[in-house]
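This structure is in structure tokens; I'll ask about it shortly.
One protein chain omitted, others in place.
The chains carry the letters A and B, assigned in the order they are written, with residues numbered from 1 in each.
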Amino acid sequence: MSAAPEISHGTVASAGRAQISARTLRTDRWWLPPLLTFAGLAAWVAYATVRAFMQEWYFVEEYNYLTPFYSPCVSVGCEPESAHFGRFLPDVWWLPYASLTLPFLLLFRLTCYYYRKAYYRAFWLSPPACGVAEPHKKYSGETRFPLLGQNLHRYFFYAATLISVINTYDAVLAFGKADGGFGLGLGNIILVANVVALWAYTISCHSCRSIVGGRINNFSKHPMRYKSWQFVSRLNTKHMELAWLTLATLALTDFYIMAVSAGWISDLRIVG
Amino acid sequence: MSPDIERPGNIERHDYDVVVIGAGGAGLRAAIEARAQGKRTAIISKSLFGKAHTVMAEGGCAAAMGNVNSNDSWMVHYRDTMRGGKFLNNWRMAELHAREAPDRVWELETYGALFDRTPDGRISQRNFGGHTYPRLAHVGDRTGLELIRTLQQKIVSLQQEDYRETGDYDSNIRVFHECTITDLFVSEGRVAGAFAYYRGTGDFVRFDAPAVVLATGGVGKSYQVTSNSWEYTGDGHALALRAGATLINMEFLQFHPTGMVWPPSVKGILVTESVRGDGGVLRNSEGKRFMFDYIPDVFKEQYATSEEEGDRWYADQENNRRPPELLPRDEVARAINSEVKAGRGSPHGGVFLDIASRLKPDEIQKRLPSMYHQFKELADVDITQEAMEVGPTCHYVMGGVEVDPDTAMSKVPGLFSAGECSGGMHGSNRLGGNSLSDLLVFGRRAGAGAAAYVDGLGGVRAAVAIDDVTEAQKRALLPFSSATEGGENPFVVHLELQKTMNDLVGIIRKADEMELALKALQDIAVRARTVSVAGRREFNPGWHLALDLRNMLLVSLCVAKAALERRESRGGHTRDDYPVMDSDWRHVLLVLSALGEDNVNLVRQEQLPMRPELFDLFELDELKNYYTGEELGGHRADASGSDKGDKL
Partner (left out) sequence: MSYDARFRVWRGDDEKGELVDYPVEVNEGEVVLDIIHRLQQTQAQDLAVRWNCKAGKCGSCSAEINGRPRLMCMTRMSTFTETETITVTPLRTFPVIRDLVTDVSFNYTKAREIPSFAPPPDLAPGDYRMAQVDVERSQEFRKCIECFLCQDICHVVRDHEENKESFAGPRYLMRIAELDMHPLDVADRQKEAQEEHGLGMCNITKCCTEVCPEHIKITDNALIPLKERVVDRKYDPLVWLGSKIFKRPGA
């Protein structure tokens, strides 16, 4: 294996291999899934960025609806009723109100085993699809900085669990109206659905699967851990779907609260 | 011949203590043993390392460990094996097999095998046709794969040991894969080596070794409908014959009752017996469970006579008799054959094997995952929803090289044989699950036998005669030579051979048809000698087949000749003109030896009588079904004053 010319655009096969110049011989629309992934993720990131820096329409005071993009709201710029954990960050335009948590949420998803697959394929084209040559000349995978940092996923998982608790707290608080009475509206249902989806996504995490039981070799001696592992494993098979579902519920929840807060629509009330 | 074909010059040469031909279960186990005894060992494999036909074994490996039913013991296993083989087995082999199988299975766990477990953590065992108790160690329905992978990985671990010591993985045990042996070298009346070609390059290679273990498997590729892969061309059988060894029991071929019958391209591929072990039933086109009509008298006691009793057995095996779907394979195969002949077959010429109506879909997928996939992917049939169509397929040859049971050595000093290519162990019919255990028990014995033989030589080895090498080379290149120019396409001749054997020496045999077959084989022999191939020596399938044809032909002759000679029906040999089992034939072995290039000679030989304490393991009443009156004289029942034995 002395002569090992790199494949760049699939035009030259390494010495000794079948000399086929095509980058791929796939006849299906292999480019479609990475394209959709690219479009979906890019759109979401764009929306989230705009919203994170908008610094308005994140809270419906009357019904205690706080969008997850601003939870917990800890900037001095936050509306006092929306801030359950104090207000201490300076109110400057480049600092989102939930700056305490957003970086961790971002890193949790960035290091997630599913999203890694998605953006390695769709953004980095490494590879764009199975059996389609990637354009890079060198490849070292996750062995070096910064990608070595992907191994920190479990810490962001811990953080994400904490944040899910806060989101749950928000969703529960939203059942109490500003006047102190119990209320139930479409916003509550959306908030709860979002929180349920977030928990499912968070719990189905591969790191979680390892932590609850995957790392042990003697399930038979730890029946509770085995049960937990089985539960997480079942959810884990849906990790990709949950990843997309939570992107959707997050955006939808945020948009709904923005729309109500801005007065574009009014909340559909069921009780109170 | 062009220089590229002829390639004059020196032939690659290797010296070993033991050369094992075949890298299936028996070959690998033999090699492990020979290496463990300090012998430098080569393993020669026609296909890639780890692809051997052993992977096809699905059901399990029979060993009387008694993990599921503690009543089991080697003696029960021994009785089952002899019964299955209709008492024609080499009883010493059956004894060794039953005694040693548990140790061989346990040993696999130390190599890293992961069998399915019982609730208390031991190796789980499943029911199978002909076995009194749940006895088959298994991994789902891919036990053969587990076995071959485990042995393969054990060899790798031995190589790693050698690497740590010598810096060379291959120093004591080396695998030559995609390499086919075409000739054995015999000098001064004993084994001296072997001649081979690499399939990839077409280059020749010679192995000089005082001991050769044949572990080449079976002969199924001589038949049209077979569960066997292309490798099963009877190489070991033919090599042994040409080296001067003898074959026995060649008339006994096992037709597995359940092979796929549709689509045509997969016709013959196996449907594991576990389907029936786990509750699958056979039905004809009228929906009838016909097996109840086919319970032979000798098995009347052990099998259920009503569907209700048969069904109860799956849950409670202590108090019910097993359903007749689990009769030995020969019985079931014949029954299916009869149903199809009587016009009650399925649309594609088989019968229905129904598990869909017997187990829940998720249960089927869990217990029979590879069957589920096999039908889903090859036939587009969902076995959790509909019945499978199945029919008999040529599966296993009971006959093979005649060997000494304890050392596995053939008549030729230095030539050993183990596994399917040796004969005697299974008598006239093999029980399911006894094949994998056979590989392990006799693989190990052959390896040990070869090592002891080499030790006994004290360094004096027979030298390979250079003329033999030249001759072997010439023979191998014959299909390329001008002598065969304009000769036939080997694929065509092969098809002809398969059709002849399938139609004329198949599952039901008649004297006139077999005589026709013998004539046809003579004709095919002439044509086979002149098949010609085009192209180059690198990976040329036509050439490979041309060389394999020689072996298939010789083996087919043995089958046809022995089948014509044996005038009775027993196990894997069913004669339309002699439909019953005849006690006078039980103790007769038909021994074949080579007669010139492509002919064989047949003589009758008496089977040695069973050792008394083994004989006494059976009840006299049962033995009467198989033995002649005078043979029963030594039985314990007879010695204690009973005169029942004389009344037969």
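Descriptive notes on the structure:
Definition applied: contacts are C-beta pairs under 8 Å (C-beta built on N, C-alpha and C of every residue); 3 or more make two chains touch, one makes a residue touch a chain.
In this text, all values refer to a predicted model and were calculated from it rather than measured experimentally.
Shown chains touched by the missing chain in the whole complex: A, B.
The omitted chain makes contact with just one of the residues A:87, A:206 or A:269: A:206. Summary of contacts with the chain left out: across B:167, B:264 or B:596, the touching residue is B:264.
For subunit B, the list of residues touching the undisplayed chain reads 47-51, 53, 55-56, 102-103, 106-107, 109-112, 114, 116-117, 119-122, 124, 139-140, 142, 145-146, 149, 153-154, 156-157, 159-160, 163, 169, 200, 229-231, 262-266, 269-270, 370, 373-374, 377-380, 489, 491, 533-536, 538-542.
In the full complex, subunit A touches the hidden chain at residues 1, 4-7, 13-14, 16-20, 22, 24-28, 113, 116-117, 120-121, 126-127, 130-131, 133-134, 136, 138-143, 147-148, 151-154, 206-207, 209-211, 214-215, 217-220, 226, 236-237.
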